[in-house]
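One structure follows; several queries about it will come next.
Missing here: one protein chain of the complex. Every other protein chain is in place.
Moving on to subunit A:
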Amino acid sequence: MCRNIFAISIIGFLLITGCKKKEEYQAQQNSNSQSISGLLTSNDTLLSYEDLGLKKLSDYGFFNQPLNKLIPANNQVVPYELNSPLFTDYASKKRFIWLPEGSQLSYVKDESVFNFPNGAVIIKNFYYKNEELKTEEDIIIETRLLIKDEKTKQWKTLPYIWNEEQTEAYLYILGKDIDLIIERNDADNKQIAFKYSVPNINMCKNCHVKDQTIVPLGPTPRQLNMKHVFQDSIVKNQLAYLKDNKMLKDLDNLDAVHKFPNYLDPNSGSLNERARAYLDVNCAHCHQDGGSAKTSGLHLVYSETDQYKLGINKPPVAAGKGSGNLSYDIVEGKPNESILLFRMKHLEPDIVMPEIGKNLVHTEGVKLIDAWIASLGN
C-alpha cells in the first residue's frame, strides 16, 4: 500500500515537473515573437473616470511636447532622484515634483517625507532604456501620479499607462501586464523575458497606506540629499536647488542633513548601512508600525535597533509557505537559513517579497543582503 502511494507520487512528481518545463519553454517563445506587448493600443477600451483624475497625462500640462521626452513645461515641475530607489524589475525612473505656483515644501525631519502643499503632485515615470530593450528609443511603460487633493487634503494615487506610439499615457485603473525582454548590462548580458505588472489603482495602497492614510514614500530630505544634473547642465544638490528656488522652507542648515546611503555604491556606506538602506526602501513601507505588514512583527525601517524586530532569530507569524520551511526571519551568519532572503529570491505570489510589483529577482539586492546576513554575529 505504502509502496503504491510512493510510486504514484513519484509518477505525479515527474508529470508535474515535465509539464512545468514545457510551459516555461512556451512562454519564452511567445515573448520572443513580440518584444513589447501590453502597452495601450486602439484595441484597448479607455474610459474616463472624471471623479478620479484627468484622462490623459498631457491634460495636466506637466511636460512639453513631445510628451515622452519628459521636459518640464515650466519651473513648477522639478526633477529629482533618490539616493536609494525602490527596485521595480530593473525599470529606470524619472521623478518630478509639481508644486502649485508660489507654494513650498516644508522640511519635517531628515527621514520624513516633506510636508507637501495642497494640490502638489508627485510624478514617477517608469521606463526601460533603449539599450536594454534593443529598441530605437527608451520606452516609457507607466506614469504614476500622487496628487494631494485640494479639497480633501488627502493624497490619491493615479496610474497612467503609455501607448505603443509613446505619444500619450492614459488613466488605466485595472492594472496591466506588459511583456518585456530586457538585456541587462551586467557580466553575462543574458536576455530576460518577463511580465512587467502595472499595478491596479488599489494596489498602490498596499505600499502607500500608513496608519490608514495614503502617504508618499520616496521624497525625504535624506533621500534627496544628492547632486542632480538640472536643465542647462547645471549640477547642484537637489535640496539646495529647491531652497534656492524658494520651493523648500524650514530647512536652514543643508550640511546637517543626513545623506542616505546608495545601496549599490560601496563608497556610500558600510555593508550594514547599505543593507539597512536597501531593506528600508524596499520593505519598510509595509514592514513598520502602522504599515500593512505590521502584523508580521518584522520592522525594517533604517532606524530600527531592536534586533528581534529586525528579524534576528524571530519566527514568522503567518508566513505560510513564505517561510520556505525555515524557522527564523534572519539567522545570523546563515543567509540560506533566513526567511527574509528566501523570500527575496522567489517569485511565486505567496512567497515573493515585496509581494506586489515584483516579477524579477533583484540579483544585486540578493547579493547585498546575503553578504549582510553572512556578516552578522561576527
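We take it that a residue touches a chain if its C-beta (ideal position, glycine included) is under 8 Å from a C-beta of that chain, and two chains touch if they have at least 3 such contacts; residues count from 1.
Basically, contacts and distances are computed from a predicted model.
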Identify the UniProt protein name of the omitted chain, choosing among "Aspartyl/glutamyl-tRNA(Asn/Gln) amidotransferase subunit B", "NADH dehydrogenase", "Right-handed parallel beta-helix repeat-containing protein" or "Sugar ABC transporter permease".
"Right-handed parallel beta-helix repeat-containing protein"
Out of A:123, A:201 or A:251, only one touches the absent chain, namely A:201
For the full complex, which residue in A:38, A:53, A:218 or A:316 touches the chain that was left out?
A:316
Determine and list the subunit A residues touching the chain excluded from the picture.
49, 173-175, 177, 195, 197, 200-203, 205, 209, 212, 292, 295, 297, 308, 313-328, 331-334, 337, 348-350, 355-356, 376-378
